Each structure stands twice: as C-alpha cells, then as structure tokens.
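For reference, the structure I am asking about is given below.
Of the protein chains in this complex, all but one are displayed in their positions.
The block that comes next holds chain A.
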C-alpha cells in the first residue's frame, strides 16, 4: 500500500563548541517534544518521516529516517571534535538518495525532502566543502532537498546564506543561547506540522517555512 511521504532531515553541528546547556543539551531537551507533538498529531504522524544527522569533523546518521509515531526512543547528540561541512554534505546526499530510493521501492509517493541545517562554527575544510554541497543542491538531481540553514554563535552568516536554498537564520543575541536553540527546535516542529497539514500554493503538500524565528534574524538565501 502506497503512502505519501514528506521526509525531514535535522542536520546538526555537534562539534566541541556545541557542548553543554547552551549547545546540544538544549536541542536534546527538545527532541522528546518533537517526538510527542508529531506522534500525537494524526495528520502529520501519518505522512512525515524524520532523520537526524549529526556532524563534527565526521558525520553520522544518528536517527535513520523514521516514522516518529513508531519510535519509542530518540538518540541524543554529544559534543566534541572539530567542524567540517564536506563530510556531512556527502553523507546527506547519499542518505537522501538511499531513503528516497527505498521509499520509492516500497511504492510510496515521495515529496521533496526538507533539511534543517544548524551550525555554530566555521568549517575547517573551507576550501573543500563546496564540492560536496553542490552535489546536494544539484538541479539535475530530482530529490534535491529544500534547505533552511541556521547560524548559531560563531557561525559565519555569509556561509549559512550560501547553504540555505530557501531561507537562512542568524542568531542575534536577543535570546539566551539555550532559548534560541529551543526556538530553533520549535520552528522545526511547526514546520513539520504545517507542512504535513497545509496545502502548498500549488495545491499539494509542500514545505511550510517559518518567516521568523525568535532569537534569529531572517536573511534571504543566496539564489542557487
């Protein structure tokens, strides 16, 4: 039996600078909320899938693309290591490719995936990551995702703008770091809920994006 599926990817920096209550702890604290809110909403639970990819100088799929209403536990992030973008974009491309292929093989109708990307630092591989990133947004790749990118603390606003394909957000200090990260998680929850439920401008399910996120300044994405 076929289903309509909207896959979400949380791609989150867990380098050492994200350590503690003003870092990964704040996001870890919000993941159960995400789990609960999505799981209890029948409209969203039935058609969204959620994946967590975390990265420092390495990248790993922390939570393989899952139906949140079928999960009983959520993995937590843990900070250490440096920050590299090339590895995580390579992993993101291959993960989406495999997920979409598997969903299609199971007979599902797949909507364009959505990526929420958050980083708090400058990539150490500044010369190399663009190549991996270009493969993620390759216009000839039909499953290329919509990307919302969030710059936190020391992250370079200019780089985050390059990464976002639809909208970027930059931490502006108006909220404490932990609160801002909670707002980031809330914006992810709201986007999932509204994307699963509201028709897009063209009549189908599409990504519902936040216009503003408290604690962050909205910046238009660079046109790609």
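Assume a residue touches a chain if its C-beta (ideal position, glycine included) is under 8 Å from a C-beta of that chain, and two chains touch if they have at least 3 such contacts; residues count from 1.
The rule we apply is simple: contacts and distances are computed from a predicted model.
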Problem - Name per UniProt, for the chain absent here [options: "Phosphoribosylformylglycinamidine synthase subunit PurS", "(2Fe-2S)-binding protein", "Sarcosine oxidase subunit beta" or "Protein phosphatase 2C domain-containing protein"] - result: "Protein phosphatase 2C domain-containing protein"
Practice task
Using the touch definition up top, pick the residue from A:109, A:126, A:172 or A:212 that touches the left-out chain.
Solution key: A:109
Handout entry: Residue touching the undisplayed chain, where the options are A:47, A:93 or A:167
Key = A:47
Exercise for the section: Quickly run down the residues of chain A that touch the omitted chain. Expected result: 1-5, 42-43, 45-47, 69, 100, 104, 107, 109-112, 141-143, 197-206
